[in-house]
Structures are given as structure tokens and as C-alpha cells.
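Okay, so here's the structure we're looking at.
For this depiction, one protein chain was excluded, whereas all remaining protein chains were kept in their positions.
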Amino acid sequence: MSDSLDLLNERLKAFAQERDWEQFHSPKNLSMALIAEAAELVEHFQWLSEEQSYQLDADKHEEVAMEMADILIFLVRCAERLDINLVEAAQRKIAINEARYPADRVRGDARRANEYDKEDSR
Amino acid sequence: MSDSLDLLNERLKAFAQERDWEQFHSPKNLSMALIAEAAELVEHFQWLSEEQSYQLDADKHEEVAMEMADILIFLVRCAERLDINLVEAAQRKIAINEARYPADRVRGDARRANEYDKEDSR
Amino acid sequence: MSDSLDLLNERLKAFAQERDWEQFHSPKNLSMALIAEAAELVEHFQWLSEEQSYQLDADKHEEVAMEMADILIFLVRCAERLDINLVEAAQRKIAINEARYPADRVRGDARRANEYDKEDSR
Partner (left out) sequence: MSDSLDLLNERLKAFAQERDWEQFHSPKNLSMALIAEAAELVEHFQWLSEEQSYQLDADKHEEVAMEMADILIFLVRCAERLDINLVEAAQRKIAINEARYPADRVRGDARRANEYDKEDSR
């Protein structure tokens, strides 16, 4: 019945409350913890080629999975503090991206949104 | 039946494939995109006090929700490329944290894991 | 005679060349290494209050100094690869900021540049 992210959220909230850690979990602080975990993910890939970044050995793959877990954990915590529905927000953002980048126009081209916008305004 | 993250994953994969963007979506590149979005979240909070970071006006709250959506989007994409089950990984990481930080020992104390470890080894 | 950043740059370039590491030092990779170090700096402060972030004990102060050293090291390396004069660029950016934020207008107010710009266009 319950969604997996809801279950995760409940478990994480209980974890913080049992340790009296909610006092440290301001959105400001959680955004810092989240980016620190994102950087640990980046660190695994920084000297690898793109090809190598797909081919991680088992130990590295597990370390990467745990970094991604940490990112999700802090993201869920931060969303809870600000009463944001992550999945709903993501579905809404994808709809925006679908309108912004019509498949016919951007196929095979990774230039960023603002660069398309700049072109439009020329 | 399907979980919300699975649905998100399918929609994002289709989005990338329709645009022929999977060629850009190496784990290395996606980790960069993810951290760039994490930084946009941080940027919203950098000059706010912790208290202010809870009290966002409606416009700012929506902007923050969209940054968090972007983080989730790239996290889901990166997990897909590496065949990582995000929710399973997060549940596993929480179990590790529960063992690592017994509530009785760390209540109200936000020192980091490695600092506890250092103490242990003294 | 030589400036301290020039000396640093020369020493770092020699360090990379002696180890045949310049092959890994693309601007892309160096930007990743730089942000990973920036995150280690953030990590020191994430659970501290702003006040506490000024009052580091000697060990922590030294660790923070080493993180900042790492950031400078990768910044200098990245500038070298792209033939950018860091000090000249910073002086130029400060001049832009001085014009953008007249002291009379922004005194005591930390809102971000783009928010002023938004106001201007209303």
C-alpha cells in the first residue's frame, strides 16, 4: 500500500527523533550534508573515463551504491522538513522538461537549457 | 502495483532515449549533473539562518522543490545506468547507521561517524 | 619577484609531470576533484552553527586549512590547463560586483544578485 519512499521517510524520521537529531536537521544543514554525499559520488568517478565509470568492480559498485543511498537519505530528510512531495515534484519537473526540450529539436544534442533560451532570444 | 520510483525511472529512461541523450548519461557525467543540482539547492540556503531555511515563501518553496526534483531525477538516472536499486540501498544503509549510532550513545550529539570511530580507536 | 600563485603553479605542474598525471588533469576531471574537496570543507561545517564555524579547535582548524589547500591546488591546476590568470580574473570579477552591488543600495542585505536583477525588471 505505502510507497517505498514513504516508508523510507518514516524510518528516517524515527531514526532522527530517537537520537534527538532533528534539531540539527534544518533544510540549510541537510542541503550541506546532501552535497557532501554527492561529492563522494563524484570522487569515485573523477579520474575515470566515461567508459570506466560504467565498469565498476564489485567493491566499488557497492561503495557507489552506498553513496547514492546517502544522497537519497538526505534528500528525503530535507523534503520532509519542507513538506515537499519528492515524487510529485519530479513528475512535475519532467513534464516541464518534456515541453522545454521537444525530442525533434534536441535529438543527440546535450546543450543546456539556458543555451537554447539564449538562442531563442537572439 | 509499481512503485513510484520505478515509474519515475521508466519515464526518465524513455525521455533520454527519445532524445538520443543516453550517450551523454555516463555515471561520470550524471554524478556531475547531480552535484550541480545539489549546489543549486545549497545556493538557496547559503545566506539564510537555519531558522529562515524552514520558512520559505511560496515562490522560493517551489524553486526549492524543483531543485530537489532535479537531484532525484539525476540520482534515479545514475542508479539506472549502474543497475542499483536505490530504495534497497538506502534501507541497507539505514540499517548500517542504526548499528553504528546506537540511540543511547549519540542522543543529541551530531558528531560525525568518523569522529566516533576515532574515539573508539584511542 | 615571482608571485606566490605563480610559484605554486610551477610546483604543481612539475608534480603532475613527474608522475605522468597530466593525462588525467583535463579541466573536466579537475573540476570534479575541486568540488570533491569543496565538499570536504562543507562537511566540516554542516552540523555546526555559524558561531561554531568560527571557533574550531586546533586539530579541526588544521584539517580545514588542508581542505582549503586542496581546493586552491585544484583551482590552480585547472586554471593552468585553460590558460586562465586567476588573480586577474578575480580582480575583474570584483570590479563587476562593485558595480553590480552599490554599497548604498545593498548595505546589510544579502539577497542574491539575480534577485536584484529580478527587481530591476519588474
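Per-chain numbering from 1; labels A, B and C assigned in written order.
Quick note on the criterion: contacts are C-beta pairs under 8 Å (C-beta built on N, C-alpha and C of every residue); 3 or more make two chains touch, one makes a residue touch a chain.
It should be emphasised that the depicted structure is a prediction, and the values quoted were computed from it without experimental measurement.
Considering the whole complex, the hidden chain is in touch with A, B, C. What chain B contributes to its contact with the hidden chain is residues 24, 29, 32-33, 35-36, 38-40, 42-43, 45-47.
Listed here are the chain A residues that touch the chain not shown: 31-32, 35, 39, 42-43, 47, 49-50, 110-112.
Within chain C, the residues in touch with the undisplayed chain are 3-5, 8, 11-12, 15, 18-21, 23-24, 26-29, 31-32, 34-35, 38-39, 41-42, 44-45, 48-51, 53-54, 56, 61, 64-66, 68-73, 75-76, 78-79, 81-82, 84, 86-87, 89-94, 96-98, 101, 103, 106-108, 110.
Please note the rule applied: only the chains that are shown with their structure count from here on.
Viewed as a contact network, the protein chains are fully connected, with every chain touching every other. Residues touching across the chain A and chain B pair largely coincide in numbering: over half of the numbers involved belong to both copies.
Averaged C-alpha coordinates give centres for chain A and chain B that are 4 Å from one another. In chain A, the positions touching at least two other chains are 24, 29, 32, 35, 38-39, 42, 45.
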